[in-house]
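Next up is a structure, given as structure tokens.
Note that one protein chain is taken out, while the other chains of the complex remain in position.
The letters A and B name the chains in turn, as written, and every chain counts its residues from 1.
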Amino acid sequence: MTEPSAGELLRLDGVGVRLGGREILRDVSLTIRPGEFTGLIGPNGAGKTTLLRVMLGLQDVTQGRVLIDGRPRNHRDASIGYVPQKLGIEPDTPLRVRDVVSLGIDGNKLGIRLPSRARRERVDDMLTAVGARRFADARVGELSGGEQQRVMIAHALIARPRLLLLDEPLANLDISSEQGIVSVLARLARAEGIAVLLSAHDMNPLMPVMDRIVYVAAGRVAVGTTDEVIQPEVLSRLYGQHVDVIRVHGRVLVVAAPEGSDVTDDVGVVG
Amino acid sequence: MFRYIVEPGFFGSGPVHIALAVGAVIAVTSAVVGVFTVTRGQSFAGHSLADIATTGGSGAFLVGLNQFWGYLAFGAGAAAFMEMIGIQRRRGRDVATGVVLGAALGLAALFLYLGTQYSSTTGASFTILFGSIFVITSSTVPALIVSALLALGTVLVLARVLLLTSLSPDLAAARGVPVRAVGAAFLMALAISVALSAVIIGAVLSTALLIGPAATALRVAKGPVRAAAVAAGIGVAATWLGTLLAYDSYYWPPHGRGWPVSFFVVTLVTGGYLISYLRPGGKPAETPAEPEHACSVALC
Partner (left out) sequence: MFSSFMLNTWIAGTAVAVIAGVTGFFAVLRGATFAAHAIPNGAFAGAAGATLLGLNPFVGLAVFSVAGALGIAGLSRRARSDVATALTFVMMLGVGALFVSWSTQYAQEAYSLLFGEVFGVSADQVRPIVVLGAVSVAAIVVMFRPLLLSSALPEVAEARGVPPRRMELAFLLVMALATSMTVPVVGALLMFSLMIGPAAAARSLTARPGLAMTLSVVIALVTVWIAIAAAYQSNWPLGFFVGVIGAAFFLAGKAWSALTDQARSKRGANRKILSS
């Protein structure tokens, strides 16, 4: 365990999580520095969601520690923004897009706040930045998945976080929406120096923008650049069985070898 | 002509003044709380609380108290209990809840029976079950107003947090919102609103003032502030118009009795909801697929 250095936004040291008798995460160590774009990649069921929840403070760790800015995590942390995978709303929920983004500023505070022009402009600017201005007055429950993603990104960014976590933002999106979201994120992150960590089971759409990758499999992680991590030896050690890395047509595929002993996870093909 | 719309003595009558003033306060509270109730998918919790309030009102009658205290005590108690065993969840439409409600209503039956054995008040059962805005005793008025302001105040202070939580409970929790405590506070406000509505239109029908105006408002207003305002307007209109019609109906057949206020209020509220489907260009709501449970936090 190395000592935390200055300027680390988020640091996990030897984190382990045990739930219901099962070890979900084991010996996870990683750091995130300002401005980094990190992909949290791995097959479903590998522990990505649990890892995200640990970072958000929604899940306690049974081992290790979580540090924000070098200090142990405190629930009132405002410096981490979050974009959840799914919204729990019905189509008639009385929230327009601009209401949702406005909640990003102070939706966690009690009391009544009177509307102000400065606030409205701030919301409008944010909406324009993510490309959601044209449906600012639509009910958020009636938008498409891609549109909702943009709105939730605006919601998270308007609070000026230093780290933005996104849970499977690209799942359930078509290709062009996928590319749209990735480019919005990359552009905004670079412009504001915000670190981004997003989870996905397919790393390929993120290859152009990822600085680092946290690859999760069987509850353990391998951290580094894609060149360092996406190697057969590294991944085989992670999965506990032989896997191959195939690069074809500019895409990367991680494939489990057909003859595997000790199979404890069904790996299949990871895109 | 005016005489046929407003029967003589309406504006001069004491009970009418109380009915209109208190009715308006209660209607606004229920409507605003109702918007959040429907948005959070807690209509059934409201209904459960109403059934338990029935038991409370009957019990109060049995021991000689004003039924509002019974509605309030049992409703608040039930809310606390529901919170403890985690029954707030959106899909809490359990069989278990139904069975408990059945037992509670059975108890209400018993209380009413015993109460009518020992009391000489005629029509008490009817008043507890179906309410009467004209028999609000002036001694309970301060308690009613204070309770209404308490419930309304709670919901207004929690408004943004409630909206954030309904957007995504995980997100709210990640931003430091004590989701469970907020849910508990809201459930209490809901219990108080149910008790208040029960005073006007009876325990059995109280959810009409809670859900009707809110459901209509959600169909015509997009943002939270406007939805609350529209709901409040509908609630007050229905209550006032219902009061007026109930007063007038003294002169309608059968003479000298008057039709129940609760009938008018429920009809107006339901009618308003149905009318909202006639808006030109208003699309019929596609049956919303139950959204996949987005939360991993204990309660939504």
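Here are some notes:
Here is the rule we go by: a residue touches a chain if its C-beta (ideal position, glycine included) is under 8 Å from a C-beta of that chain, and two chains touch if they have at least 3 such contacts.
In this text, all values refer to a predicted model and were calculated from it rather than measured experimentally.
Only one residue in the set B:29, B:67, B:125 or B:166 touches the chain that does not appear here, and it is B:125.
For the chain missing from the display, the contacting residue among B:21, B:80 or B:96 is B:96, taking the whole complex into account. For the chain missing from the display, the contacting residue among B:9, B:64 or B:106 is B:106, taking the whole complex into account. Counting the whole complex, the residues of chain B in touch with the unshown chain are 38, 41, 43-44, 47, 93-110, 112-114, 116, 122-126, 129-130, 202, 204-205, 207-208, 211-212, 215, 254, 257-260, 262-263, 266-267, 269-270, 273, 277, 284-285, 287-288.
Throughout what follows, only the chains that are shown with their structure count from here on.
In terms of their C-alpha centroids, the spacing between chain A and chain B amounts to 42 Å.
Residues of chain A touching chain B in their complex: 49, 53, 56-58, 75-78, 80, 82, 84-96, 98-100, 103, 106-113, 137-140. Across the complex, chain B meets chain A through its residues 35, 39, 41, 156-161, 163-164, 166-177, 217-219, 221-224, 226-227, 285-286, 288, 291-297, 300.
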